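Since the structure comes first, as structure tokens, the remarks are kept for the end.
With one protein chain withheld, the remaining protein chains of the complex are depicted in position.
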Amino acid sequence: MQATRRDFLKFTTIGGAAAAIFGFDLQPAYAQLRVLKIARASETRSTCPYCAVGCGTIIYTIGDKAKNVTPQVVHVEGDPDHPTNRGTLCPKGASLEQDILNDRRLLKPQVRRPGGTQWEDISWDDALNEIAARIKKTRDDSFIEKDAKGVTVNRLESISWIGGCTDTNEFNYLVVKAMRALGVVHLENQARV
Amino acid sequence: MTNGWVDMKNTDMMLIMGGNPAENHPCGFKWAIEAKRTRSAKMISVDPRFTRTSSVADMFCQIRAGTDIAFLGGLINYAIENNRIAKEYLVNYTNAAFVIKSDFKLPADTDGVFSGFDETKFSYDKTTWNYDAAGGPGHNAAVAGTPPGLPGSVDYDLTLQNPNCVFQLLKKHYSRYTPEIIERITGIPKEQFLKAAELYTSIRKDGDMKKAGTIIYAVGWTHHSFGTQIIRTAAMLQLLLGNVGRAGGGVNALRGHSNIQGATDMAGLFDTLPGYLKVPTPGDASFDAWMKRATPTASKPAPWDSWNYYGNTSKFTVSLMKAFYGDAATKQNDWAFDYLPKVDRDYSWTNLWNDMYNGTVKGMLAFGMNGVAIGPDSNKNIDALKKAEWLVVGEIYQDETSEFWKSPRVIAQGDMKQIQTTVYRLPCAGFAEKDGSFTNSARWLLWKNAAVPTPGDCRLDQAIVAQIFLKVRDLYKKEGGKFPDPILNLTWAYTTPQSPALSEVLKELNGKALADLEDPATKVQIKAGQQLPGFAWLKDDGTTACGNWIYSGSFTEAGNQTARRDPSDPSNMGVHPGWGWSWPANRRVLYNRASCDVEGKPWDPSRKQIWWNEGSGKWVGNDVPDFKVDSKPKDHMGPFIMNPEGVGRIFAPLAAFADGPFPEFYEPIESPIDNLFHAGRTHNPVVTKFKDADDKFGTVKEGFNVVCTTFRLTEHYHYWTKNNPMNVQLVPEPFIEMAAEMADELGIRGGEHVKISSARGDYIAKAMVTKRIKSMMIDGKKTYQIGIPFHWGYRGIAEDEGKTARTLVNALSHTAVDPNAHTPEFKGFLVKVEKV
Amino acid sequence: MSQTEQTVPAGHVLRYNFKERLTHWVAAGSYLYLLLTGLAFWSPWCLWIAAMLGGGQVSRMLHPWMGLIFAVCVLIMYAMWASHMHVEENDKIWFKSVGYYVQNEDEKMPPAGRYNAGQKSLFWGFVVCMVLLLLSGLVLWFPENIPWSWRYLRYAAVLVHASSALLTIGLFLLHIYMGVFAERGALDSMVHGDVPLNFVKRYHPGWYKEITGQPASPKK
Partner (left out) sequence: MSQATLRVQKISGHAGSVPGDDAQREYTVCKLIDTTTCIGCKACEVACMEWNDLPFGETVFDNTYQTMPETRWNYWNLILFNEHEKEDGSLMWLMRKNQCMHCADPGCLAACPSDGAIVQYTNGIVDFQQANCIGCGYCITGCPFDIPKMNPKTNRVFKCTLCSDRVSEGLEPACIKSCPTGCLHFGSKEDMKDLAEKRAMQLRTDYNFPQAGVYDPAGVGGTGVVYVLHDATKPELYGGLPSNPSIPWSVRLWKGPLKWLGNAAMIGGILGLVVHYLRFGPKEREETIKQPHEGAEP
């Protein structure tokens, strides 16, 4: 067991200085280390969201996934089984914990009205209803069913979608489906630039 | 990537150019280092700056940004002149022996352009860019009313002596790329260039085929008005050296984001549909007409065979339409052909912003995409958003796009209250809160799991998009409107339509049987409703549905293949066939048939990928053969099965590229000198430029005399980690890298503020004065280059603390567009440098 | 030094006024603390002292502050006494015959003044050591603020601090021995301030002559 400073003091006062002079030995053969913070954490295998090496990551969360626990990230580390990164991570991947726990995250829907100088809060329902109404109005106002030559083109040039680099394949597919169904042709992605 | 990250460990020689993998892909770069460590492989780094990649390379050449084609063309010239080419490979696996139409002319003979250039339209009539039909002209007569196609049977000369054969044209074309002119264009001294050329081509010394060399690049090549042609030059060099399809070889694009490979595959782009299917145009009168245009026919020397896999295009397309529109897509209604928008022109990135700028685009949805910061000419993009009616941003942090109306530019102009754009900013989920698959640069699909719930009021991205779409659909159901059919008939039969489970979506992508199917050869049966084992099962009769043919095989009856976690690698060649799933068909190295000689024996017996097994009459190996498994070597089927020729295209015929069948060097749109090959044709003649008030171009005469390139730092990720305190601590502020010599001349010391201005905007940051950039002699004139990392904007930790000038580097860059990939040129433009 | 500051008993003379006594004892107290904590840092065998004094952290924290107090005291003492401490011709002879002093054969010694040569040496020893301890102590106080290129300063400081501390320990032991055990009455003088004239006559004949105008006749 570890002798604490208090034990040491107690011992000194009780045992007296004389004993101490001759060097009593309270140091144990072992020294206490910090406990392994991930010892009982839950592991979730994920993929780093940054570059296209696609490193495997392990996200460690406290709690054993019992019902009464909201998992809290305590550490992110490379997945040693992953053939590409074999446990390694770059300085961005290694700091993913700060991305997950970032206090700069956006947490509620907001709107900036025409002429506005600041963000206003808006409920999800209101936001989605307004957006849907705007999409419909813009589409109905400018949908091109036939081009100048009378060819059916069913094209919508007035709405654009620009997609990000960290969207999953499945999300991208849903977007392509939905956007092409609307007739969107201004459909672009980080992949272009 | 033709190969993969781990495969790099098999290489003997690396040419890293237009990329900086040590900084931008460190964990993938380990395999390049592994090759150095285990094979004593050599690495050449060619870059405008001495980067952290250069620091571990065996040789470094400082190149002027945007002159890569000159350098690579010089390598081709050197390889041919010194006979360091893979002769057998070249003759049998490329179109080197194909004979080109005699009226085809090279730029050297046609005033800097290829034959067929139309000076008024700035485009090419590509009729002459074609193979000669076997049996002489006349056998290649175009069918009246259809655009000219490739001849079914090509004239060829296996001795490569015919002056009109591809090889001779190649030799002639690049014979102009001498070390002397390369020095004047690129700034790389002749001796240094020769040293690099000697080193890279040394893998084919004396015709030895054992060694393999790889070319590794990234957006340093794509961000140019001739980016596609740079990459093509590299591909041609690799074909010439016989490096494609080989372990440790290939042309390897290092993609910069976790899933832009997937986004490209999934066609989040205007000009494709999932699986690289061509979009229909107004010229396609019907589904069949569209398929006829989109489906190539084999074109090859008569004794050879060509699988021409894109001959199956209609199967992929019908299955896609079935996945999109289900029962609403029938043979009777042309597979709902009318539901697809017909694309009549270029709607790519820069056009999109230009169209918004000019009032066509009224609304924008930007999800995880910081549009004003990421593309070139940020000021124009901000001005465009001012004119939009509405903008919906889905993000996890405050980004420059959603706050464009608060940007320093708007504040400086004082017109915030005049901006009528309504902006919705929806809080999305971070990566750890979502599952789904990413496709990495090596085409591996890897499933990830959600670790934590979304914080606050954040919602999953797929839920937000689904909810928006379903609300729009409800409005059309209730109110009707313009052509509601595709909206109402789109399949959305997910268990939770409001938030589709991504595993269900992946199943849809993989595809399923809509009727009972049977393979006539093997009698294997698949019941209706079952997942398909792969794209070979796709049908064009409406009995299969598949959201993306190249992803077919990713979620089979055996389950989610992208979630497989078997790390073993029996061949020890970095194949890892049981880890995740790779498109196509779980192949890890593309074109791997080319790793064997004509007889089907591996070029290097110590690195066997696949080989012909005479006993079983099949191609077998450590990887999945990228080939028809039962095609005998003596049938001479080409290894490049996706090309109608079956072979690699050293000469790219007809409409393959907008700006030439061979890459020709042109200067960047803003360059310090005229084109030394042909002064009258300084720039890529078919490049797209805009002519709006915000589209300005600078010249040396106006004082823009420094070549500027932008780059990424390993410590930061795009405009994202500026919100991460750890990464901000690593590199707290923006800076500008410049040569010590230049700083001395301008009286600038490290850490002092410097103003960079282009014709479009300016940027202020501290100077990083370094020996890693040197002055260059460009056509005899001392020229400087600077580099600017682009990670900062007006929202971030340092930004909010007032530590940066809060402007975007891309305010400097311009919007000239590559005519093939439509990627804008935002590297290698001209700026002025002043001390502040 | 006025002799009228306080009442001095008959047959006594004021040797140390209040300021001098206070300074001395503050110095003594701080020195004792420095000695004890210093010993604790000096040797693991003495670390228990630090434990008794509140622990190593506290000892390390107070040691330099106490050092400053000590240094200030020594500085004041210097201001007060330096004028008395000039080494004179007499002192050199004193040193030459120091052997007699050790054997208590003081009559064979040259007559000492207000301070004998040994006391003067003690004074100068402490002053010099204080300066060395202070300078090296400052370096050791903030070692993390010494730039790496100046690290030799730190290397010198550990040696200087330890050696000069050892020197003061020697002086200190002698001082205690002389003041408490050997020269009976000296301790008293530092407590009460005054000394019997006999004491002056016995130990500081030179001073005695100065005060009384009579030579201190050799005893016996």
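Brief remarks on what is shown
Labels A, B and C are assigned to the chains in the order they are written; within every chain, residues are numbered from 1.
Simple rule for what comes next: a residue touches a chain if its C-beta (ideal position, glycine included) is under 8 Å from a C-beta of that chain, and two chains touch if they have at least 3 such contacts.
All of these numbers come straight from a predicted model, not from anything done at the bench.
Considering the whole complex, the hidden chain is in touch with A, B, C.
Touching the missing chain, out of B:V6, B:A22 or B:V465, is residue B:A22. Only one of B:S55, B:S286 or B:Q498 touches the absent chain when the whole complex is considered: B:S55. Checked against the hidden chain, the listed residues C:L22, C:A82 or C:L166 yield one contact partner: C:L166.
Contact between chain C and the unshown chain involves residues 9-12, 40-45, 47, 50, 55-57, 59-61, 102-104, 106, 140, 142-144, 148, 151, 154-159, 162-163, 166, 169-170, 173-174, 177, 181-185, 196-199, 201-203, 211-212, 214. Residues of chain A in contact with the chain left out of this view: 4-5, 23, 25, 27-37, 39, 75-78, 80, 85, 87-91, 93-95, 97-98.
The set of chain B residues touching the chain not shown comprises 22-23, 26-27, 29-30, 33-34, 36-37, 40, 50, 52-56, 58, 60, 714-715, 725-727, 729-733, 735, 750-751, 766-772.
Just so it is clear, only the chains that are shown with their structure count from here on.
Averaging Cα atoms per chain gives one point for each, and the point farthest from that of chain B is the centre of C.
Chain C has its Cα centroid 84 Å from the Cα centroid of chain B. Chain C has its Cα centroid 68 Å from the Cα centroid of chain A. Once the centre of each chain is set as its mean CA position, chain A and chain B turn out to be 27 Å apart.
Listing the residues of chain A that touch chain B in their complex gives 44-56, 59, 61, 70-73, 78, 81-86, 88-93, 95-96, 98-100, 102, 104-117, 119, 122, 124, 127-136, 138-140, 142-143, 145, 147, 149, 151-178, 180-193.
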